[in-house]
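Left out: one protein chain. Kept in place: all the others.
Presenting chain A:
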């Protein structure tokens, strides 16, 4: 890009958003460390903050702690030390359900494994958030009531999901439609903070633009987004700030508009670590 335009401060195709500078923090992570896992570097004293209405991009070569970060934030991986604050309240010891109740949304990096019930229906994939809130004594009530099915169909319309109806099986849909369903479910929950991992992996271009638009819309309402992506273009198009993870540590934190791919790339390779 720099060679093409002769300028390094131009980022073509940035998704239009209105930012606020005085916004409160929705997610604060202080010196978070996790235990070693099989697939990813453990986190090592990671600190970062996401403010309302902004998108914080997390860049890095895959396997440098991005998966561990997302899972630790959501509560799927326990923290060994450190503190996670959601809207100023500590949630470090809370389980996934309680963190979600406090306004955390999560789009997992692997939609087949974690984002959708692959053999379930679109309705079953969509209503998860609405069923989470039902109390102990309502568990005998019907899960896929008429009201929830109608709601699921309306959500499908709103997010332009192409499927026969809400009883279609998730594995019969294209990657783009599946990802729309995942994002729809999370955004319809009105999260204060959204952990967005690899949101457009294996998604067609048309759907990508649509998904970006919906994420931008959410930030307008004040939702803070932590965007974890292996796609640098994606990070440059969406983020306000970028942090770089290398071997489970934050090695750089830079504003998107004044940095370059080359600079981020150097940090990703650990040259500056």
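Please note the rule applied: a contact is a pair of C-beta atoms (placed from the backbone, for glycine too) under 8 Å apart; a residue touches a chain by one contact, two chains touch by 3 or more; residues count from 1.
Here is the rule we use: contacts and distances are computed from a predicted model.
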Checklist line | Hidden subunit of the complex - UniProt protein name among "ABC transporter permease", "Multisubunit potassium/proton antiporter, PhaC subunit", "Cytochrome c-type biogenesis protein CcmE" or "Acetolactate synthase" | finding: "ABC transporter permease"
Check: From the list A:63, A:87 or A:129, which touches the chain that is not on show?
Finding: A:129
Check: Which of A:23, A:61, A:85 or A:118 sits in contact with the chain that's absent?
Finding: A:118
Checklist line | Contact with the hidden chain (one of A:96, A:216 or A:232) | finding: A:96
Margin query: Touching residues of chain A against the unshown chain: what are they?
Written below: 74, 76, 95-101, 106, 108, 110, 113-120, 124-125, 127-129, 131-132, 134, 138-144, 149-151, 153-154, 157-158, 165
